[in-house]
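Note that one protein chain is taken out, while the other chains of the complex remain in position.
Letters are used for the chains, namely A and B, taken in the order the chains are written, and counting of residues starts over at 1 for each.
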Amino acid sequence: MSQSSTIDTMTPTRLPGQVRAWASSNSALVAMLLLFAFFGLTSQTFLLPNNIFNIFRQMSVVAVLGIGMTLVILIGGIDLSVGSSLFMAAGISALLLRDGSTAPVAILVGLVAATLVGLLNGLLVEGAGISPVIATLGTLIGARGLALVLMDNAQIRVTDPFFDTIAVTRTPGIEALNIPGIPLIAIIVFVLYIITALLMRHTIYGRMVYAIGGNQTAARLCGIPVKRIKILTYTLCGFYAGIAGMLIAASTGVISPNLGSGSEFYTIAAVVLGGTRLTGGIGRVEKTIIGAFILFMTLNWMTIRRIPTEWQQAATGLLVLAAILIDRLAQRERAS
Amino acid sequence: MSAPRATTAPPLLEMRGITKHFPGVMALSEVDFSAAAGEIHALIGQNGAGKSTLMKILAGVYQPNAGEIIIDGKPVRFQQPRTALRSGVGVVYQDLSLVPQLSVADNIFLGREAGGGILVDQPTLHSEAARILSELGVSGVDVRRRAADLPLAQQQLVEIAKVLSHKPRILVLDEPTAPLAEEETALLMTLLRGLKSRAIAIIYISHRFKEIMNLCDRATVLRNGRLVKTVDVASTTEMELIELTIGERVEAFFRHGEHQASDDTPVLEVEQLSVGRTVRDVSFQVRRGEIVGLTGLLGAGQNELARALFGLTLETSGVIRRDGKSVQLHSPKAAIQHGIGLLTEQRKTEGLVLNLDVRANLTLPSLSFFRRWSAFIDNRRENRAASAMAEQMHVKTASTHAPVGTLSGGNQQKVILGKWLLRDPDILIFISPTQGIDVGAKAEIYAQLTNLAAAGKSILVVSEDLIEILGISDRIMVLYQGALLQTFARADANEERLLAAIQGNLQ
Partner (left out) sequence: MTTLSSATNVRPARWREWLASYGLLGALFVLMILFTALNPRFFTLANLGTMLEQNAPLFIIAVGATFAIISQNIDLSPASVLALAGVALGLVFQATGSLLLGIIAGFAAAIAVELFNAVLIVRGGINPLIVTLACWIWARGLAVSFTGANSILVRDPALDALTRPIALEISPAILLALLVFMAGGFILARTRLGRYTYAMGSDERATLQAGVPTGKYKLIMFAMFGVLVGLAMLVTVSRLGAAAPDAAYGLELDAIVSVIIGGNAFSGGEGNMRRTLIGALFIAVLNNGLGNLGMLDAQIAVYKGAAILLALLFGVVSTRLVKGKRA
């Protein structure tokens, strides 16, 4: 058979091939390290531990949104509504806190609200058969509007000791080396990533997500409840958006009407920078955090280099394009 | 028989020393091939022998690593399909290349619409398309209908008309008769014979040796990317061709001797089953250890019936009993839970998740077997089961962690069968199990079917290939226009009677 000859002809070039294969399948990590080195060399402040921790904190919201978004993109869908779900969760929690609820109740209700938006997305896409871009575009408009109506179109301050604690808590630092503690928010993000990555690898749900994204028909013929799994995935995405909403409520301390708008685009950018394919079935949750880190480390460096905020937005868009273009060209190189 | 003058006349097409590597694979190695005007030249070989690659090089889809292509004595290089088409190389691909949502006429003229300039002259387009189809003797196709709405066989004819309308001098047909019923095949044969007089060189790729014997002047056999031999068909027997193809003497193709159902217990009973408008009031039983063949003309309802039994169609009425108990098969999941498995001819679209590894594909229907702590997969047990199954099925792969997409077609087929064996259903439904599969792999599949039946599984085989149905079935059911026309015991069936029955003539 030709199979054995395949292996034979590949043997001589194995070692350098392996390195190249590793680099091209971990291109996000390679890009991150290269950019990190470049930024470190061109700015002294960039490498300070406190600055790195700042990046962690700045990226936390998009990184958490990115977890759910990766799952949705893996099943071949997309969720444009995460920015609105996040806003809704944060807004409702803030409202409840203002009206005297305790923090656990406020958090629970906020999370449930965002999760319901996710469930609605799932039902619209899988139940009614509306394409995901359009359905989640509808909830993007609707969820933010609904939250704004509930909030009476006004800013709400979050003044709750629990939320404040989340925002300011750090691990003990190392005074002697002038290293500050790691922010609790960053730790929450990392823990969420580790848990989700493990779930994707070791649960039946995770396996089914990859099977559905890779070939929905084949998955269905193997008895996988495709619709239910997809609806569950959209719902999970809403849940993660709710968590992101809690983090943003804690860290900004005030819910203003356009909070989180546009974050869906940065989130998708982070997922794609992490190497997850929009066509579904291929990608890893844990690589999305790399994508998010690339995005926010670049923004951070631009701020340090005193590049005006407006230009940073333009540069970010072009950076995403460049990264994806390089990845595609590398893949093409490998294929030919 | 027309004497093949092709060997003496200067060939219209010559391909010399064609070599093509893909990463890690030598697809073609110094293959010579030639075709003369007015000849029908068969290109034969098992899957992966290099037929399609050779033709894709001729069509400009791939660039060869070495070798030259000479047309009319002049060396040519095709960088892309468009240039090849302009130089007179027309290819009818195996996977249809019609644009589903465009009309028949739009498809035929796609890329060179009538009207010059930027406008499209719709009336001319329609009348020209109708003229081309009628010239080919194709009737009953409305050129304004969307291609997607046509039956597969008509789509195939439109596809051929489209390629012919480019007036090619070299016409390549890649398994053109695969989706066609007898009648359309006959129509196509007549059409191709007619084309010979137009001084066109026709290259005909097929797995059906009977067609080749009837139609072709010469045949070139490829094996493992190398040229085996080019022969005159008139002076070669079918057996010789088959042997050249698989490289060894053909052993028993089908199982021999009577095989009887091991007992009379019906495992599946179907009563008055109707499926949409395609299947009407069909009743039958399948017993333990029995292989039941289900056949009919293309579109007689056999595929719909099989899919309904696997829960793929909701518009069903009637009663289905498993082991005597009435069951609702409203989804594949339900069907699987009731011990039914389905294998279709669509390996890549319905059988496998190509980016998942061999292990994950093997265990996909039986993930619940490896469940622990309610939601988790017991990786150790899963790996062990998958490796054992891969070994049992002789799947050739470097590791069970290799993506299944990197395997050859035959090995992919083994993975699909393996995943069902791992799930261990009582009833297996096969739809066209050997379509597009080479001779060697066919024999393996037939052997497996026999073994499964011997092990007490009940098997329903849906196929339009009468020889295949005759060769493997204990009983044969013939559908005609959605109704069960007749059931033959193995001893009472032969090719002629089946052929008459599928046309609706009760025997």
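Everything that follows uses one rule, which is that a residue touches a chain if its C-beta (ideal position, glycine included) is under 8 Å from a C-beta of that chain, and two chains touch if they have at least 3 such contacts.
This structure is a prediction, so every number in the text was calculated from the model and none was measured.
Student: Just list which of the chains on display the missing one touches.
Tutor: Among the chains that are shown, those touched by the missing chain are A, B.
Student: For the chain that's not shown, point to the residue among B:Glu128, B:Asp142, B:Glu211 or B:Glu444 touching it.
Tutor: The single option touching the absent chain is B:Asp142.
Student: Which of A:Gly40, A:Pro225 or A:Pro257 touches the chain that is not shown?
Tutor: Touches the omitted chain: A:Pro257.
Student: Check each of A:Ile130, A:Ile179 or A:Ile282 against the chain that is not shown and name the one that touches it.
Tutor: A:Ile130
Student: If the missing chain were put back, which residues of subunit B would it touch?
Tutor: Residues touching the hidden chain, for subunit B, are 81-82, 85, 93, 96-102, 106-107, 110-113, 118-120, 122, 139-142, 145, 149-151, 153-154, 162, 181, 183-184, 187, 297-299, 312-315.
Student: Using the document's contact rule, name the residues of subunit A that touch the chain not shown here.
Tutor: 78, 124, 128-131, 133-135, 137-149, 151, 153, 257, 262, 265-266, 268-269, 272, 278-279, 308, 310-318, 320-321, 324-325, 328-329, 332
We adopt the following convention: only the chains that are shown with their structure count from here on.
Student: Using mean CA coordinates as chain centres, what's the gap between subunit A and subunit B in Å?
Tutor: 43
Student: Subunit A touches which residues of subunit B in the complex?
Tutor: By the definition above, subunit B touches subunit A via 23-26, 48, 224-225, 310, 331-333, 335-337, 342, 344, 349-356, 360, 364-365, 367-368, 371, 375-377, 379, 396-398, 407-408, 410-411, 419.
Student: Contact residues on subunit A for subunit B in the complex?
Tutor: Answer in residue numbers: 1-7, 9-10, 202-205, 207-208, 210-211, 214-215, 217-225, 281-282, 335.
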